[in-house]
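Handing you this structure, nothing more for now.
Heads up, one of the protein chains got dropped from this complex, but the rest are sitting where they should.
Note that the chains take the letters A and B in the order they are written out, and that residue 1 is the start of every chain.
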Amino acid sequence: MPIPILKQGSFLIATIQSAMSDSDAQLLQDELMQQVGRVRATGIIVDVTALNVMDSFAGRTLRTIAHMTRLRGADTVIVGIQPEVAFAMVQLGLTFEDIHTALDLEEGLAHLNRRTVSGGSADDH
Amino acid sequence: MTTEQVVPIGSADDIVIAREAGRDLAGRLGFSLTDVTMIATAISEVSRNMTSYAGKGELRLYVESRNRRSVLVVEAVDQGPGIEQIERAMQDGYSTSGGLGLGLPGARRLMDEFEIRSEDGVGTTVVMRKWAPPGV
Partner (left out) sequence: MTARSDASVPAPAVNDRSTEALLPQLVQHLRQNRTVLREEWARRITDARLLTAMTPEEIFSEATAVYDNYVEVLETGSVEALQEYARDLSERIIPRGVETEEVLGIVLLLRDVLARSLFEKYQSDFELFKSVLDAYEPAANRIASTVGVGFVQERERVIRQQQEAIRELSTPVLQVRERLLILPMIGVLDGQRARQLTEQLLGAIRTNRAKVVVIDVTGVPGIDSTVANHLVQTVEACRLMGASVIITGLSSEIALTLVTIGVDLSMMTAVGDLQGGIEEAERMLGYEPRPARGSYRQPMT
């Protein structure tokens, strides 16, 4: 099931569903990479509020997304990690040290807005 | 011991099926949401491990009864090449297939009991258990 990606200003917001298969994750990564370049996004929010399990593959994918989009000049924020998921991730050893996380969409947007000079589109023409 | 479910693991898509089966069973046994999440995560890791090393295998879910408590048992069985050096594989960070290497050690931390038997050329069996809350 494709993961919906919305554009808000110069940010992209991807909302993950409750169960994410490996192919869903891979698709998300490819899609985001494409769109980041196309719309010149300065920020990406991956909303995992609905995600009920974060395993090492999902974690790896999110990390890859964050790193690769950073090379394209975009900041990534993972938002909405639920208490029980956070707990399990820590037991598993997934720490996301190098990725920014926020409580929810609102906080994620606030963070991105603080980071970028303006929230507007960075269109060249 | 009753065999509740057997999920064939042949591809990455089967990992999701195994997870959901685990969540479902764990929920019915009265595990807290945190425990359900830990179990599903552990299932995901060992199933994934099977697809990485062995290509395919089976994930079996049982319920055992001990001292009036239910125990959820997860077995990951494959007929793959066997993990040559189990000790190394059980160390965080070790991986021959390009993964993060968290799988098996992580799964062990998530569950109450964990054992692994592997034989070169024969296959690997991982058995994990988690005790359900009493009085369900």
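Note that a contact is a pair of C-beta atoms (placed from the backbone, for glycine too) under 8 Å apart; a residue touches a chain by one contact, two chains touch by 3 or more.
Remember, it's a predicted structure, so these values are computed and weren't measured experimentally.
Remark: the omitted chain is touched by one listed residue; of A:5, A:53, A:66 or A:102 this is A:102. Checked against the hidden chain, the listed residues A:20, A:46, A:89 or A:109 yield one contact partner: A:89. If you put the missing chain back, the residues of chain A touching it would be 79, 81-84, 86-87, 89-91, 95-97, 101-104, 107.
In the analysis below, only the chains that are shown with their structure count from here on.
By the touch criterion given at the top, residues 12-13, 15-16, 19-20, 23, 33-34, 36-38, 40-41, 44-45, 48, 92, 99-100, 102-103, 105-107, 109-110 of chain B touch chain A in their complex.
Of all residues in chain A, those touching chain B in their complex are 19-23, 52-57, 59-60, 83-85, 87-89, 91-94.
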